[in-house]
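Removed: one protein chain of the complex. Kept in place: all other protein chains.
Naming follows writing order (A and B), and every chain is counted from residue 1.
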Amino acid sequence: MESTSEPHLSVRPILPVHVVGIAATEFVTEHDAMLDELVFDVVYRALREAGLRKQDLGLSVSASMDVLDGRSISSGLTNAASGGYLSDAFRVEGDAGVAIVSAAEAIASGDVEVAVAVGVHNPETTGDAMRRGRFLEQVSNLAFDPHFDRPVGLTANTAYGLHAARVLAVSRMRAEGFAALAASEISRSAGLDRSVRRRGATAQDVLDSVPVAWPLHELMLPAHSAGAVAVVLASPARAGRCVGRDAKLTGLGHSTGGYTWTGEWLADPGAATRRATRAALATSGASARDVALAEVSAPTPHLHQPLVDALGIDANVTVNPSGGMRSNFPGLANGGLRLLEVVERIGELPSGSIALSHSLDTITGGVAEDATVIAVEAA
Amino acid sequence: MTSPTASQAGEAIIRRSGSDGVAASPSRPATQEVNWNLRYDIHLGATWSRFMDGLRQRKLLANSCASCSRVFVPPQAYCESCFEPTAEWLELPAEGTLEVYTVAWHGFTGGPTPPYAIGGIRLDGASTLLMHHVVGVDFDSESDPKDALPFGTRVRAVWAEERVGHVLDISHFEPAS
Partner (left out) sequence: MPYRAVVSGVGLTEATSPRKQTLSSIELCQLAVRRALEHSGDAPDRIDAIVTGNIDGFEGTVLGAKHLTRLLGIGSTAPVVVVNTGGTTGGNLMQVAARMVRSGTHRVVLCLGGPTFFGATDLQSAINTNSPMIIEQPLGMGAYHMGAFAACAYQDRFGLTPEDLAAVVVADHAKAARNPYAHLRNTISADEVLSARPLSAPLTQAMVCPVSTSAVAMVVADADTVRSERASGSVGRATRPALIKAMGMSADPYLGGGKGDFARMENLENLARRVYARADIRNPAEDFDTVELFAPYAHMQPMQLEALGFASPGGGVELIRSGATDPEGRLPVNMSGGPKCTNAGVAGELAPYAYAALQVMGDAPAEIQVAGADRTLAHGTGGTFFQFENLAVFESLTRSN
């Protein structure tokens, strides 16, 4: 029943969708705010940046998860804050990358002129990073199949640990090399505003950090934060009448990985990203050679190269100037943050080149992960 | 790549369910208890924190939209219609009109003991309804509950003795006269 061959691709060129506003909250360990206050804050500011109002919105798509939000149907709470009062709105239970793709599809459909996608992540637990981390792992365990994987304690971190252990066993790469990669990302971004790891690190610091799931240490894992990001999208014609940002989303790709039993997540962890990249490039009409910048969401340094390879990019491409997930990982808002990092640098790219914004959810580690790849160009 | 039929899938499960791992006799499809046990600390945010603090002091605090005339109780951080942050705070009287209620004859695990009545109360000056328990209903299921407590009855809040910053700091609403 499992298929390892690449599936057929039935995408067609799509109409471009413009980014006209992006707003993010501060990224902190824990926000002392109701979820809807965070959502309202970023949607309000992103609309203002574009010179738009709630009444201009044709669709609001939010991304969050009930079980992190502490209530079933948490979108009931956040819907009005996303601009959805008396209008079209829905919530995807997953990463903001999927919400951005859905909102962009509504515009590319010709159905709406302006749409907002918003991801919010402020797990409803309080305490230090250790306590919040334990909560995330508990939720992650609940997201595994309840009869087979949940009872044996699978979580995101143990799934990433399984992958990393396998890499060390089958490749000639050594732990020090991965620690050095993590250290370089942390150090590169330590001075940036949106980084939540504010101090540089050496490879030795990484190896000396708290061991989480062998062979992974705390500084190899994403820098968890809480926050929200809203992205306001518009049709080309409507974007022409907006102020604020102007970048074009020309390609949209989304894929979901196989479950534990396929082993794909261990042997070929870039598979979902590769499929999403293929779809993004096919819809944009661009090729991997056109890529000049990429924000790559690699939850561990051991996943970095497989994911870079899956995106099909070569050594000339600028990868993760932001520091990537090791600099800041706002959970389900990650798709919005990665796009923000890309859009802020899109003006620096050589003309005719594109950027890729790649995001993953980490709810069940590399198992059945949702990968999104969005091709971005300067407008 | 064809899907197994439902009955084939069921047989596959049964075959693996025997004590020796290779079952001989079919067994009934089983269930397994699965549950969540998650504890949450819900962040109330500035707006609801202030409202809860007011309840502790026997005050019903509302806020209003600066762009329209709506008054919200419970208060809201923003007006969903104007999509503007709310501005002014005001205290409303603990009295209003019972616009609607239902009687819960059957409850649920962990809920209040039935029967109980939940009403929508429009406090004087509010644009929204506050949901709360109401007393004064005749719980005789043979009669129309509205005979004893008609819709439109004026009601007032009865405060709980002990108040901790929780919606049940209001014990319930009762007829005002």
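In this text, contacts are C-beta pairs under 8 Å (C-beta built on N, C-alpha and C of every residue); 3 or more make two chains touch, one makes a residue touch a chain.
Given the structure is predicted, the values throughout are model-derived calculations rather than measurements.
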Kindly state which of the options B:46, B:66 or B:100 is in contact with the chain not pictured. B:100
Options A:77, A:165 or A:288, residue touching the unrepresented chain: A:77
Touching the hidden chain in the complete assembly: which of A:36, A:56, A:113 or A:377 does that? A:36
Counting contacts across the full complex, list the positions on chain B that touch the omitted chain. 1-6, 9-10, 13, 29, 31, 34-36, 42, 44, 48, 52, 72-74, 80, 99-112, 116, 118, 120, 127-133, 141, 145-146, 151, 166-168
Residues of chain A (touch criterion as defined above) contacting the omitted chain: 1-3, 7-8, 10-15, 36, 65-67, 70-73, 75-77, 79-80, 84-94, 98, 101-102, 104-111, 139, 142-146, 252, 254-256, 258-260, 262, 264, 271-272, 275-276, 279, 283, 363-364, 367-368, 370
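One rule holds in what follows: only the chains that are shown with their structure count from here on.
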Round to the nearest whole Å and give the separation of the Cα centres of chain A and chain B. 34
Note which residues of chain B are touching chain A in the complex, please. 1, 3, 32, 34, 36, 38-48, 77-78, 80-83, 85
In the complex with chain B, residue positions of chain A that touch it: 1, 3, 30-37, 40, 44, 47, 53-55, 67, 70-71, 80-81, 83, 85-86, 122, 124-127, 138-139, 142, 146-147, 150
